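Only one protein chain is missing; all other protein chains are in place.
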Amino acid sequence: MARRSDLGSGVVAIPGTTATHVVRAALRGKRFRVGDYVVQILLLMTLMIALGVLVVLLGNVAIRGVPVLEQRGTNFLTTTNSTLPFLAGVKQGIIGSLELLVIVLIFAIPLGVGAAVYLEEYAKDTRLNRLLVTNVRNLAGVPSIVYGILGLIIFVEFLKPLTGGLTVISGGLTLAVVVLPIVIITSSEALRAVPNSIREAGFGVGATRWEVIRSHVLPSAAPGIFTGAILTLARAIGETAPLLLVGALLGFFAPGNVGFWGQLRGPYTSLPTLIFSWSTQPNPDFRNLTAAAIIVLMAVLLTVNAAAIVLRNRYERKW
Amino acid sequence: MSESGEYMDAPTVTRSDPSERSIHLERRGRERPEEVLEDASFVFEIKDLEVSYGGVQAVRNVSLNVYENQITALIGPSGCGKTTVLRCLNRMNDLIDGARVEGTLRYHGVDLYEAGIDPVEVRRRIGMVFQKPNPFPKSIYDNIAFGPKIAGFKGNMGDLVEESLTRAALWDEVKGKLKTSATELSGGQQQRLCIARCIAVQPDVILMDEPCASLDPIATLKIEELMYQLVSHYTIVIVTHNMQQAARISDRTAFFTVEVEDDGHRVGTVVEYDLTDHIFTNPKDPRTEDYVTGRFG
Partner (left out) sequence: MREETRRRFHDDLAQLQTTLYREADLATAGVARSVEALVHRNDDLAHAVIDGDDDVDECYLDIDRHILEMIALQTPVATDLRLVSAILHTNLHLERVGDQAVNIAKIFLLTQDLPTDATILSHLQEMSDIVCRMLRTAIDSFVRRDLELCVRLPEMDDPVDLLNRGMYLQVLRLADDAAALEWGIQMNVVARQLERVGDNAVDIAEQVGFLLTGEFREFTDASHLAEP
């Protein structure tokens, strides 16, 4: 009969005893384990702190911004910028941000996913390729203002005939370069998460590499790639620093250069830049406007995220 | 490619009509006389096959012939090269960086590794079923239809899907739910689906890499029954760890072992290749004897 003296609860069973009461006592163990509870409470506290910070920030913004929105209503969203606080609106910011987003999507997603597909599916595991991957990871960590300088030199100056200089196209391309490494990394991870057995199955029935990727790997990785795209959008919407260097205007600009196509070819701004600009105005009424604009920015962010998630879920259900 | 016009027209491969041959291979069983098994023609001729990964030799001195419409089993302990050799037969080793194959490997007389041979075409004629069932995360119908579609199949896909599933003894169980996801099937059903998927591109040979390793005993027996039926239309080569399975179903068995070099490096090789009843009643090599009786220490 095995000795059961190491029951851990301090109850030592007499060898040979399987009496019910002995077993029960052993199974009950210690009623109260202090250590577990303490850890649980500590973890709860960390959660509270994190949430608390968020609540305070949002609360501050809400207190200042909601009255403005209540007072001005949709007028706030449809009027252009002005030096007079009660006339200023975020219309140009919204338009600018959306235009930038579109350009980022057009350039960063296909390039990023394509690069990821090449790296994961085609490239052999050579030293050169490992070096490439490391560099991509490093690029993701470069401060975005550096990309602003890059954008200024290449997109604004060097490619002026194509981009028109200090336009939203230059801004969009700059942002695209900022987020490109992130797209590559998340897409790579999504592709790597597809089990190799799927690829082998495809090859096993006589498919070429591209057929396997197109029909099986990409569809499987799509949710992950979409998630990466959502992350990208979130990052792009919030970027301010590089845009400052490539032409997003801070001040008031003429009502003539307004509207979608106007901002495309001419001077432009974005929501975060507008917020930054307003926050530096001496007039104290602009503080509340800043808060209101922040609320609008967050609303745009949430809408874009929600749209992307809905699209992702729809695709997931299809197959 | 080859002189024979056969290989030019994918997707269907014209095989010699089974009824033309003088041997009738209806229902397999131990009652077939040995002479019948001897007369069958070769599908694969393997001579002095050697495989290395990244310069390190993994398998050497493999020579054996695979006969048409027979089940050939590759048995032996782990790491002795059975799967490596199997994967050479349909050029799946091409997908591994640094894999090198030397020696002669002929398929119906054609050297599979000569210049100009397209591995994609090879894999359409020599299909593979893997150890863990790996259906595509799509519907049952799409799983089967994928192969023929990319091969350019122009006929009635619904019929082809039904025929493939019927041959894989799965049609009755799934006929009402072809559009549901393949991943909802049980393990045994998934494996039969993989067999159906393999059959749908109308191969000549089916390679099986421990197909029953992850299945329960009943599912295993169902797959074995299926193999009995399939072998009248296809040639089957199976790698298995289960000696009794090899004994039950195969016509010929090749026993692999590992040879350890002086520097500790391990290389797989074939020790004995013979009719299955010989291997299991009167093996010639003592290493084979030790392995099949379980005295292998």
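We call the chains A and B, going by the order they appear; numbering starts again at 1 in every chain.
Simple rule for what comes next: contacts are C-beta pairs under 8 Å (C-beta built on N, C-alpha and C of every residue); 3 or more make two chains touch, one makes a residue touch a chain.
The structure presented is a predicted model; accordingly, all values stated were derived computationally and were not measured.
Asker: Just to confirm, in the complete assembly, which displayed chains does the hidden chain contact?
Answerer: Computed over the complete complex, the missing chain touches B.
Asker: Can you say which of B:Val43, B:Leu170, B:Ala247 or B:Val271 touches the chain missing from this structure?
Answerer: Answer from the full complex: B:Ala247 touches the omitted chain.
Asker: Pick out the residues on subunit B that sit against the missing chain.
Answerer: Residues touching the hidden chain, for subunit B, are 243-244, 247, 279-283, 288-289, 292-297.
Criterion: only the chains that are shown with their structure count from here on.
Asker: Express in whole angstrom the distance between the two chain centres, defined as the mean CA positions of subunit A and subunit B.
Answerer: Chain centroid spacing, subunit A to subunit B, equals 48 Å.
Asker: Spell out the residues on subunit A that touch subunit B in their complex, using ranges where they run on.
Answerer: 124-125, 195, 197-198, 200-208, 211, 215-216, 219-220, 319
Asker: Can you name the residues of subunit B that touch subunit A in the complex?
Answerer: Subunit B reaches subunit A through residues 90, 92, 95, 97, 120-125, 127-130, 132, 134-139, 142, 146-147, 150-151, 194, 197-198, 200-201.
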